[in-house]
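All protein chains but one are shown in place.
== subunit A ==
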């Protein structure tokens, strides 16, 4: 069972509709105890970093996300909050991945970065199985994570930034796979396969 974290900043309808289209059962929850029962967590997000972090803290979801060893997929703001801090409202993030979010330089291009864009510098990983550098994903964001050692793919708009990141059990994508057509569905399917492969291994070792 997949859990979608509900914390007043997610575009829950889009993510849950995408899981429906993939015939994947899920729960939507803001209760850390309920989240503990899931195989993996999708951490969506649209909006501003400051109210989003406040909402996570109020419900103890920040601690859950920092401590869980379940697979986590952060999407857009959900991915950004995995980092240490953001220039957006000068707020602290969850600090799971080192680094600070920066704002795109408005003197060099239009902000937000809105529309379909591709990757470069892709690192081989299960999430990106069958996805090439020529395929497009849908992005909408004004802040970006600089490329660092946890980047699994980078995108270029105004400058290079992290499109996909991964550290231990935690993955994050800056774009919206739930709004990225068939290519986005493939990426979500890859995440589910990664989760279910892992879930069945955990069950076997428990026997």
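The criterion applied here is as follows: contacts are C-beta pairs under 8 Å (C-beta built on N, C-alpha and C of every residue); 3 or more make two chains touch, one makes a residue touch a chain; residues count from 1.
Heads up, the rule we're going with is that contacts and distances are computed from a predicted model.
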item: Record-based protein name (UniProt) of the chain missing from this complex, from "Multicomponent Na+:H+ antiporter subunit A", "Simple sugar transport system permease protein", "Imidazole glycerol phosphate synthase subunit HisF" or "ABC transporter ATP-binding protein"; value: "Imidazole glycerol phosphate synthase subunit HisF"
item: Selected residue (touches chain absent from view) among A:13, A:37 or A:123; value: A:13
item: Touch criterion as defined above, residue of A:60, A:181 or A:197 at the omitted chain; value: A:181
item: Touch residues of subunit A, complete complex, unshown partner; value: 11, 13-14, 17-18, 20-21, 46-48, 106, 110-118, 132, 134-136, 138, 140-142, 156-157, 176, 178-185
